[in-house]
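All protein chains of the complex are present and in place, except for one that has been dropped.
Moving on, here comes chain A:
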Amino acid sequence: MKKTVALFSTIVLASSLLLSACSKGNDSNSSSGPAASASGSASAGTDPAGQSGLTETIQASNLSKLPATAKNRNDTIIVGLTDPSGAFIPYFTQSGYDGNVNSLLFTTLVTVDDKGVPAPGLAESWEVSSDNLTYTYHLHKDLKFSDGSPLTADDVAFTWTILHDKAYDGDSQISTLNIKGGKAYKEGKAASIEGIKVIDPQTISATLEKPNATALVMLGAEVLSKAYYGKDYKFGQLDYIKKLGTAPVGNGPYKLEKFIPGQEVRFVANENFFKGAPKTPHFIYKTSQGDTWQFLETGEMDFASFSATQENIDKLKGLGFVNILPYTPSTYGYLQVNLEHEALKDKRVRQALTYGLDRQSIYVDANQGAGAVANIPSSPISWSYTEEGINPYKFDTEKAKQLLDEAGWKEGSGGIREKDGKKLSIHYLGSKSKNTDIFIAIAKENYKELGVEFQPEVFADFNALVSKVEGGDYDLVSFSTPLLTDPSDGLLQFVDGEIKGYDNPKFKELYDKGLATSDIEERKKIYQEIYQLLNDELPVIFTSYKKTVYAYNGRIQDLSVSPFNGIAPSLPNWSLK
């Protein structure tokens, strides 16, 4: 019985993981050239037994244990995906799972490597003008869509244009890049977008009104066929395009063979893929609402993701026939602080709440190593990540008390600190999960020690939590970012009004500076400065990074997972031994 209960809880965990791992948007990229193969050669024996868990791939110890179902499958690879809905058009997809499907059906102009640095895709090269305003892409010659029709700069121009339509309801941010004439088009004042220029069938450029370093990758996304998706296009009318979601014409490594609602998405190799057809002729995304253990164990699935807890890793090792690949998704967790509340406006109070919170115990130890403590708004895998000049806010109750004293919060009746007759009380909101339970248990102890009243409130429903936050009725709330590609993605929430009450001109200046250049070395310096600033000011309390493991059938060769693009970049190279 105990085992089954454990199985259930891991299922719940794994499902939440799948969710987070898949929440990438359609504006992120599917790349086509893996920079590094992660199938290293570490054996199970070299795995450090410590809290930090895995660092290298563990190879399958006994492939003969592989279930017959998986052994007999020679031309198909099966991967689980929580819930694709069947609307497969990049930019228009509403669910992140459809985004995962799209990333196999469509490929992008520009991709990013494992550090987040731009790399060529359908575009073999690109230029950025010296004023950082004009982006010119040079496409490969003889590109084709999956139906054999040619892919040219006109298709790119069409794609960029419809994203500026006033009826566009997807979550692509391209229209916020401020392409010249984009606004006029959206308002119906112009028949085309002035800033988009087709120079020749292989060359296209876009001119922005204001420099933005994310433009290169954001514009360099998926390309829709003008002949197919633009046939019935009229300004202000995009409903027709949604009907095409079930029969996509793409340019990615695979074509859609069949979608069976709630069950499978079947793919077949695309012989027109610009890098040649992928090595494994068939691929299947199997719909699986969380319960991936049983499918991996019975060989019905070749690849699944799990939280990197010691328990899961040990169990996966016990299976013997799977390789285990450690992975850190490009996100960060944080506690949003209500900066409109008087007490929390004081930087010293926020710092005290950080010093006084035992994040190591909450996110690393209680999680069996499936996490790490975060101190800046960037994932450790990003090229911009740094620990230089970053205060780790090591758990220190005395320091926290001292900061609160300095801020004028003195111990009052019942051991709770007071200032001007008001008690220091924290109203915390969290989504219902095991991790929230851990957080509440430890934070309550920690804050009691500081003389801070801690009142947790747990929500089973994410939307309800968000609307409570929007109403301003909170002090602290746990959130995690979506998948971040560019370092500026993780900072956007501090400038776009998402985090109310943070208004620091120096930060805004640095943020703009970081986007004004495309030179990575220069940007690194700017982001280091930003991280140091935010690490000191703590407009939010940075909490944790997630750690996951991928377990996959030991027969699969050349598998790697990109932190930014998932399995799509390396999938064309996967083969079955």
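We adopt the following convention: contacts are C-beta pairs under 8 Å (C-beta built on N, C-alpha and C of every residue); 3 or more make two chains touch, one makes a residue touch a chain; residues count from 1.
One rule holds for everything that comes next: contacts and distances are computed from a predicted model.
> Given the options "Alpha-D-ribose 1-methylphosphonate 5-phosphate C-P lyase", "Cysteine desulfurase", "ABC transporter permease" or "Two-component system response regulator TctD", which would UniProt use as the protein name of the unshown chain?
"ABC transporter permease"
> One chain isn't shown here. Among A:Ile416, A:Val466, A:Leu533 or A:Leu576, which residue touches it?
Answering carefully, the residue with contact to the hidden chain is A:Val466.
> Among A:His164, A:Lys255, A:Lys286 or A:Arg523, exactly one should touch the missing chain; which is it?
Spelled out, the listed residue whose C-beta touches the missing chain is A:Lys286.
> With the missing chain put back, one of A:Thr55, A:Thr176, A:Gln237 or A:Gln455 would touch it. Which one?
A:Thr176
> Which positions on chain A touch the chain that was left off?
1, 3-5, 7-8, 11, 25, 67, 73, 76, 78, 83, 85-87, 92-95, 167, 169, 171, 173, 176, 242, 245, 260-264, 266, 282, 284, 286-291, 294-295, 297-298, 300-301, 461-468, 470, 479, 481-482, 492, 496-498
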